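Notes follow once the structure below has been shown.
Here the complex is missing a single protein chain, while all its other protein chains stay put.
Letters are used for the chains, namely A and B, taken in the order the chains are written, and counting of residues starts over at 1 for each.
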Amino acid sequence: MSQTNKWTVKDVITTVLLTVLLIFIQLVVNMVCMVNDFVSMVLSVGFTMLLCAPVYFLMVSRVRKRFVSLIYMTILGLVFLIMGNWYLLPYYMAVGAVCEVILWKNGWESKKKITAAWTVSSLLYNGVNLLPLWFFWDTYEAFAISSGMEQSYIDSFVRYYSSAGWLAFIVVFTTACGFLGSIIGGRLMNKHFKKAGVL
Amino acid sequence: MIRLNDVSFQYASGLGGVSEINLTVHEGECLVLTGPSGGGKTTLTRLLNGLAPSYNAGKLTGTIFLNGKSLAQTPQFALARQVGSIFQDPKSQFFSSDLAGEVAFACENYGLPGEEIQKRTNHAISAFSLDDLRFQNLDVLSSGEKQKVAIASVYALRPNIYVCDEPTSNLDREGSRQLALILKKLKAEGCTLVIAEHRLSWLRGIADRFVYIRDGKILWERSAAEMEHLSAGQRKADGLREIIESRNMNVSFSMNHGDKRPILCVTKLSCKRKKTDVFCDISFSAYAGQVTAITGHNGVGKTSLALVLSGLWKEKSGQILINGVKMRPGERRKQIWYGSNDTGTQFFTNSVTEELLLHLERSEERLERTRSLLKRLDLYRYKDAHPASLSGGQKQRLSIACGILSERKILIFDEPTSGLDGGNMGIVADVLQEEAHMGKAILVITHDEELIRCCCDCLIKIDEYGNRA
């Protein structure tokens, strides 16, 4: 089949539909996880990456064009922008660019490359928790002290991000989830989508 | 005028296509393309509206002339201004949730000036008498109304040729009737119509000429008058649906069920969803060994009734007895099968065989039964294929097979024949009857009077006030 890099209407619509699905899954996972600190800070990104991997695989291998990941990450960033975390837009665009670099040379043909792209973005995805914390921490600390909270109580909120052990665990956990998700995604591609003739 | 000169088309995937087509469509004529599913009707419509080869890639030979000009040099978007297209499923074609936005969509794409768009949009809306729907969300409209909106959007662009690909396959009787009125109006305005369709009776009085396509070739052409005199035998041999709608339902339904006790007995059943009554006080009985048809207008709650019966929704009041025992929804789910009309979301596994045997014990006897059922429904060739790769009609038959193999005693099917051609409808009717004779109670929700005549023993009509047998 001839491969042109021009985006058709079909590519645009497929990318947008699946992107919205991806974002929807993420927001739901985030909302549910916010209830508990441990789950939201340590586990939520991993869960998201695990669930989203098959959708991402499908999107990349269906559209088979450059810039799919960049468009996805940009739309994701825009959603965060509308929710007030504007700094996540440039951050996610950068993550998207990294994925593009990995997939640049017909990466959609190779499962290994898609797996690599998704695993790397899983690692970088932790920014969704870390950046707002980093941006907003001083404000919160000032507020918390003035409300009479004890320093140890305030600091306990960031215990997962301040201890090296936890930090290492988070990084390993999310990356592993992303990797596992990619393996599952790759399996599902063969089992269903290739067989159904949609790839 | 459209002229096809020795046209052949082969899809890039290698499957399907048409060959050696020679056809002329005159100005202001209504041409109907008919024939079995998968025979090439859709491909031919795609050639006319330019979607093949520009959207569905493939190899085209021969020439298509539109008003004497060859189409080879015309880009698809320029062709789309002259040839409007109408598709099967109106619900997944919309780009807007409001009427005016949707009707204006095509004009917007061509960058017509703002005032012109408003003028055309308002004209299209009033021409199709859609004014009442202006402030409604398009998602809540009936399928017939949605199809009307889809046509209005094409109409606003004012093409003089309309190409319709099975426009009624998602419409009920009322929807088809409305569609017929609209096509009549378009024809009266001098537009040329090309309609690919296997339900033929609604086209009476519109169609001028019928072309029969099978295996990618045109086999015969008949005028409307000739078609009306086609013998039933010839019609059956070609696998065609009825051409004239029979006026009277000349079947005598025996109301005599013998002294048997009904397997399903429903008394004073009512259902309420989101504070509105969907239906109320429905009572009827169904007997093992019979095929019962459930009919009624659009929106009287036939599908809701099926959902309640099969325990997927909860009833508000009334009771449902199965073999004389009152059952809660959870228990009913194990006894009653509901085969939905929407086949896009029904299959979960990656092959037809797996799908049929999902969560069932694989005894030799059952495997044998599965094999014979697949052969019967002409699906055996696809036993290892992915369900999503099947065509609409094949999916419908697979869904029926799943119901039969579920070993439940009561089976409810919702419009099981909406996308089937004449031949397959006959097969389905026979299969349903056989299953009934093996002691199952089968309920069919349908508008398809041909199907009712073929296989139903008993008819229940639902109206706004309840039901009568």
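Operating definition for what follows: contacts are C-beta pairs under 8 Å (C-beta built on N, C-alpha and C of every residue); 3 or more make two chains touch, one makes a residue touch a chain.
What we mean here is this: contacts and distances are computed from a predicted model.
Between the names "Cysteine desulfurase", "Nitrogen fixation protein NifU", "Energy-coupling factor transporter transmembrane protein EcfT" or "NAD(P)-dependent iron-only hydrogenase iron-sulfur protein", the one given in UniProt for the chain missing from this structure view is "Energy-coupling factor transporter transmembrane protein EcfT". Contact with the omitted chain, checked across B:Thr34, B:Asn49, B:Gln147 or B:Thr446, is made by B:Asn49. The chain not shown here touches chain A at positions 7-10, 12-18, 20-21, 24, 34-37, 51, 54-55, 58, 62, 81-86, 132, 136, 139-140, 143-144, 146-149, 153, 157, 184, 188, 192-193, 196, 198. Touch with the hidden chain on the side of chain B covers residues 49, 51, 54-55, 75-78, 80-81, 84-85, 87, 89, 92-98, 100-101, 104-114, 117-118, 121, 137, 139, 150, 153-154, 157, 307, 310, 312, 333-334, 337-338, 340, 342, 344-348, 358-359, 388, 402, 406.
Quick note on the criterion: only the chains that are shown with their structure count from here on.
Distance from the chain A centre to the chain B centre is 41 Å, each centre being the mean of its Cα atoms. Listed in rising order, the residues of chain A touching chain B in the complex are 1, 10, 191-192, 195-198. Touching chain A in their complex are the following residues of chain B: 12-13, 55, 57, 350-351, 385-389.
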